[in-house]
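This report concerns only the one structure given below.
And then chain A:
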Amino acid sequence: APPPADDTGAPPPADDTGAPAPSDDAGEPAPGPLTFGVVLVGPQNDRGWSQAHAEGAQYVVDNLEGANLILFELLNPADKPEATLEGVVDDMVAQGATLILTTSDEFEEDTMGVAEKYPDVTFINISGDDALTGEAPDNLGNIMGRMEDMKAIAGCAAALTTQTGQIGYLGPLINFETRRLAASAYLGARYCYENYRGLDPADLQFTVTWIGFWFNIPGVTLDPTEVATNFFDSGIDVIMSGIDTTEGIDVAGQRAAAGDAVWSVPYDFEGACETAPDICLGVPYFNWGPSYLALAQSVADGTWTQSWDWNGANWANLTDNDTTHVGWISGPGLSAEAQASLDLFIAGMASGGINVWTGPINLQDGSAYIAAGQAATDEQIWYLPQLLEGMTGPSE
Partner candidate 1 sequence: MKVVPLLKRIWPLMPVLASLAFILALLLIFGADPATAFQALWQGAFGSRDRLLGTLAFWIPLALCAIGLMLTFTAGLWNIGVEGQLILGSIGASWVALNLKGQPAWVLIPLELLAAMAAGALWAALSALLKTRGKVHEIFSGLALTNLAIILTNYLISGPWQPPEGGSFRGTQPFQEAALLPRLFDSRFSPLSLVLMSIALVIVAVLLGNTTWGLKLKALGRNSRSAFLLGVSSEREAVIAMMACGALAGLGGAVRVLSWFDSLRQSISGGIGFLALLVVMLSAYRMFWVPFVAFFFSAVLQGSITLQLRTQLHSSLGGILTGVLVLLTLLFGDYNHLRRLRKESRPDE
Partner candidate 2 sequence: MHIELRDIRKTFGDVRANDGISLAFEPGRIYGLLGENGAGKSTLMKILAGYQPADSGRILLNGQPAHFATPADALRRGVGMVYQDPLDFPPFTVLENYLLGRDRAVNLDFRQAAAELRAILDRYGFAVDMDAAIGSLSLGERQQLELVRLLAGGAQALILDEPTTGISASQKDALFATMRRMAAEEGKSIILVSHKLEEIQELCGHAFVLRKGQLVGETALPCPNRALVEMMFGQVPERTPRPPAAVEQPLLEISGLGVRTQRLTVGDINLSIRRGEVFGLAGLEGSGQALLMKAVAGLLPAASGRIALDGLDITHLDYHQTRAAGVAYVAAGRLEEGLIAGLSLTEHILLAAPRRDQTFFIRWGAARETTSGRIALCEVVGVPDSTAEQLSGGNQQRMLYAMLNEGLRLILLDQPTRGLDVRSADYIWELLYARRREGTAILFYSPDLDEIIERSDRIAVFSGGVMSRIVEAARTTADELGHLIGGQQ
């Protein structure tokens, strides 16, 4: 059969209805008002970052009549040297995708490329900032969940629980995003340690260890399992996870089973507590469903316009997955009185009464970053240059 016209790199002949182009090499024509593609960097069942996106995509399928999903997992050169975002996108477009979400900042560059290649397809790069900086073509937007607040809550839960006053943070690789998330967690922890437990925040030890990538690559990154083990051995009793996967809570569960008093706060995915519920203090998670649904809607009826969205929580109900973009769900491991204090904290943040990003905040090297009494701007938070004073661990 001759190569289909729309697989040759030329944009698909989108007719006025905006319906997807017919493509014979996909075997069956794409049904429904919208075919959309989601590209994952990790496995779709990693109980972390990638699975959260997979569930978000599923949410669209469940709530948008006839929406048709093309999912592609594990797109990273380590797992698939032969695969490229462009190749995957080509195929998705060939199958009629008119909306494509690339769900990692790994894809930021390449997404720009394909966005230029397919001007009639809408692209969303998660956690990128090209739409903010204006480099992006008109058909490329960014979304990120405002996880900072949830991380602050998570940090608070950790601080309310720790017996040894030592919290360990399992960091992925070092960049702006990971720094600011770790920092938010620390600020939340410091606030609650001081205000609810009445202890001196200077005594709170908050250690960050970076494994070297978003998830474990054997022989190349530090093995998160061993980092977590080492955390507990060194006296840390609460591990917060900042990586895509669940080693943190896995090890904690193991230790608890062996009788140690340890807890963990996983990350990314609502269901992340399941590995070891009893010692899970709760999980700050991304709830992509609502944002994805909104996107899909707007693309389907042609009303989408480029934007850089930093979607926050529904403070009224942090676990309402139809409305909130990021969530916090407390785990069975959180004690009743800790829960009480945590509720106060959450209420405070909801009302704006509490903003952990209020100065004085110094960088790790001691230099002042946020002046006393001032609240940090979005840019200041987004582009945090170092870890903060009081946090242990490398900034670069």
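How were these candidates chosen? In short, all candidates are chains of the complex that A comes from, given by their letters.
To be clear about the criterion, a residue touches a chain if its C-beta (ideal position, glycine included) is under 8 Å from a C-beta of that chain, and two chains touch if they have at least 3 such contacts; residues count from 1.
None of these values were measured; they are calculated from a predicted model.
Between chain A and the candidates 1 or 2, touch in this complex occurs only with 1. Put simply, chain A touches candidate 1 in their complex at residues 3-4, 7-9, 25-27, 70-74, 76-84, 86-88, 90-92, 94-95, 105-106, 108-109, 129, 173-176, 212-214, 217, 219-220, 383, 396.
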